[in-house]
Structure formats: structure tokens, C-alpha cells
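Every protein chain of the complex appears in place save one, which is left out.
Read from first to last, the chains carry the letters A, B and C; within each, the first residue is number 1.
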Amino acid sequence: MTLKGMGKTGDRFSMEFRIGYADCDAMGYLHHARYWEYFERVRTELLRANGFRYRDLEEQGVFFVVHKCACTFIRPVRYDDLVTVSAKVERITRTRVDHSYEFLRGDDLLCQATTTLACVGRDGKPRLAPDALWAGTD
Amino acid sequence: MTLKGMGKTGDRFSMEFRIGYADCDAMGYLHHARYWEYFERVRTELLRANGFRYRDLEEQGVFFVVHKCACTFIRPVRYDDLVTVSAKVERITRTRVDHSYEFLRGDDLLCQATTTLACVGRDGKPRLAPDALWAGTD
Amino acid sequence: MTLKGMGKTGDRFSMEFRIGYADCDAMGYLHHARYWEYFERVRTELLRANGFRYRDLEEQGVFFVVHKCACTFIRPVRYDDLVTVSAKVERITRTRVDHSYEFLRGDDLLCQATTTLACVGRDGKPRLAPDALWAGTD
Partner (left out) sequence: MTLKGMGKTGDRFSMEFRIGYADCDAMGYLHHARYWEYFERVRTELLRANGFRYRDLEEQGVFFVVHKCACTFIRPVRYDDLVTVSAKVERITRTRVDHSYEFLRGDDLLCQATTTLACVGRDGKPRLAPDALWAGTD
């Protein structure tokens, strides 16, 4: 019931970002490849807010790799826009974590995305996530 | 029936790439954000192979923006891997183009992805694609 | 003497950043290409702190392109490091601006860099910077 490591299911964690020049393409829009870097930053801070540092997990041999991702781009994001990017844990098991993400500019919803992360070891093979990350979440 | 501009529906267009050091993350894997750049390169060359240069289209006020994208990462792609990236037009209308993509290393399927592009004008508003791109594709 | 637009010469403007996963290479170090994005972000905020938004300048047909850059990497910057990145205007004329940059982690100097920006118009040809940006800086 209580998600310890990955952010309480149902709580949306938000950060504000200024879109950089190098993030944008020749249209002056945030390039679709770059959204994933923003999502990743928020996911990392959501994890930290719950007491886990992803760098420490990796040092302990726990890696989360992106297994699936999907995004719908609703309105363009432009250079120098101030946006709020949020992440939420939708579901967590001993081997997978599903997140959802949003970009907002003021009240305007700019995009919606999802990822499924898989827990793997240093060898890239599936492994169980540490108890501390998932225990008591269902 | 005959897709003129975007690659004949059903034909898969392929290119070979060497994965660069800067493309990879701290695991030594191709970062999930970077796949989209490879897909984009192949999509652009598929268009060129069909007689259209995307840069020319933009100069004429025809832009294709990514409206939706999704990817399943099946096996990791590593630094210095030689991979074959392919793109195929799945569906084309006067306002949208759907592509599918794959990464292969030898016979191993590494990922599968899809995008939906929307045709917009210089102002970012939806517009019809030029006849030459879609005519006869029904 | 008084630099209006680009930050008072001699004042160092600083921002704190968390190094992202996608910024790092297979060694787990911030890739040397990515430093320039951090420098650019700080340069943009230094300009904003002086009352100018680079996006507005571009809309007015004033572009600053990087003409020269150089960097010495002293200590590696790693994934998830918290770093202070600073920028300072070293010299400004009607057509050029020289900046210097540093990365610090605590008291450790991680790198030192310089850029020379040239003012160009929408056509990419050299032009004078607007008076407001340089006037009185002699």
C-alpha cells in the first residue's frame, strides 16, 4: 500500500525546467528525443524524494532500464519556455515500474507519456528489485 | 495505391549505423532518447529515396512533427555495435503518416517502434500534405 | 564601463545543476560535448539577469553564434554530481562577446572554458549588436 522507494502511487512529483537552446530543433521546438531526458530527470528526483539515489542503486548492482516508452505530443514546447514536468508511479512490482509523465505550461497540457522500467543486474539480466523499493506497495 | 513521397507502403528501408560513444549512457547502452535520432535519420533517407528532401519541404512551409511515438526495447544496444535501423511507412493520409521502425544486430531484433507524424505549416497549425506526397496512396 | 546587457564585466554568474544520466557516457562521466549545453544555459540566464531574453533578441533578428570555444577538463564530472556552473563576461564589443566559464563541485575546480560569440543577423551575416547590449561598456 505504501510505496517506499519509487514515490507513493498516485502522487505526482513535479519540477520546473527552462527549455534549453540545444534541446530545440530547426523549428525552434523541443525535439521529441529530448523529452525523455526531462522525464528521466524528474523520475530520478522522485526516487530521491523517496530516499533512494539511483547512483547508489547502480553501485549496488541494481539497474532500471527502459523497457517500453510512449508519448503523445499535444502542443509544441518551444525554446526558453518554462515548463512543469511531472512523474507519477502508476504501478510497481518486484521486477517492473510503470510511470506516467506530463509537461505543463501554465494550465496547458503539452504532452503525456508513459514508461515501463525493468530491473536488471550489472549483466543486463532481469533481477528482483531490492525489498526496500517495492515492499508493502500492493 | 502507389505511395510517392514517403516510401511505398510495405517496403522497409534500411541503413547501417555504428553506435557512438556520446549516444551511450553510464551503463554503456544506447540511451533510450537517442533511438529517436536514428529513427529520424532513416525516415529522412526513406523520404529522400522517394524523391523528397525534407529540408526542401520545410522551405516550402511543409513540416512534419511527431505527434505520437512508442518503442519497445527488447535487447540492449551497446557502444560501437553495428546495427541496421529500418523504417517503413505503415499508413499515409493527407494529414498524417505512420511509420514503424526496427533495430537489428545481425538477426537479433533489438527494438520495435512506431511514430505518427502530423503535417503542419510554419505556424504549427495542421495543414494538408502536398499532393505529391500522398496522391494515389488511398 | 557599465555592461548593460551581457552581465557586468567581472561579475561571475552561477547556477547549480544536477548532472543527468543522459549527459554521461559509458565511463559514467559527463561527456565533453554536454558541457557546452550547461555553459549555454548559464550564459542565457546571465543575459536574462541583465534584462534581456535571448529569445526576444532572436525575434528581433539579433543572433549570437559561437565563433570560438575552448575548454580544459581538469577533473571528471560524474552522473548525479551536483555542480556549480558559472559564466562571466570578459569582454564585449559591438560585434563580439567573450565569456569565461567554470564548473565547481564544492571547492574543486572541474573545468575552465571560454567562448567568443559573434553577433549575426537572420541571414547569418555579421551585424552590430543593439546599443542596449553594449553601450557604455567601452
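Heads up, the rule we're going with is that a contact is a pair of C-beta atoms (placed from the backbone, for glycine too) under 8 Å apart; a residue touches a chain by one contact, two chains touch by 3 or more.
Note that the structure is a prediction, hence the values are computed from the model and not measured.
Colleague: In the complete complex, the non-displayed chain touches which residues of chain B?
Modeller: 18, 20-22, 36-37, 40-41, 44-45, 53-55, 79-80
Colleague: Please output the residues of chain C touching the missing chain, sorted low to high.
Modeller: Residues of chain C in touch with the missing chain: 26-27, 29, 32-37, 40, 58, 63, 65-73, 76, 124.
Colleague: Mind pulling the chain A residues that touch the left-out chain?
Modeller: Interface with the chain not displayed, on the chain A side: 21-22, 24-28, 31, 33, 79.
Here is the rule we go by: only the chains that are shown with their structure count from here on.
Colleague: Taking CA centroids for every chain, report which one is farthest away from chain C.
Modeller: So the farthest one, by centre of C-alpha atoms, is B.
Colleague: Please tell me the distance, in whole Å, between the geometric centres of chain A and chain B computed from their C-alpha atoms.
Modeller: Distance between chain centres: 24 Å.
Colleague: Just curious, how far off is chain C from chain B if you go by their C-alpha centres, in Å?
Modeller: 34
Colleague: Touching at least two other chains at once: which residues of chain A meet that condition?
Modeller: In chain A, 36-37, 40 touch at least two other chains.
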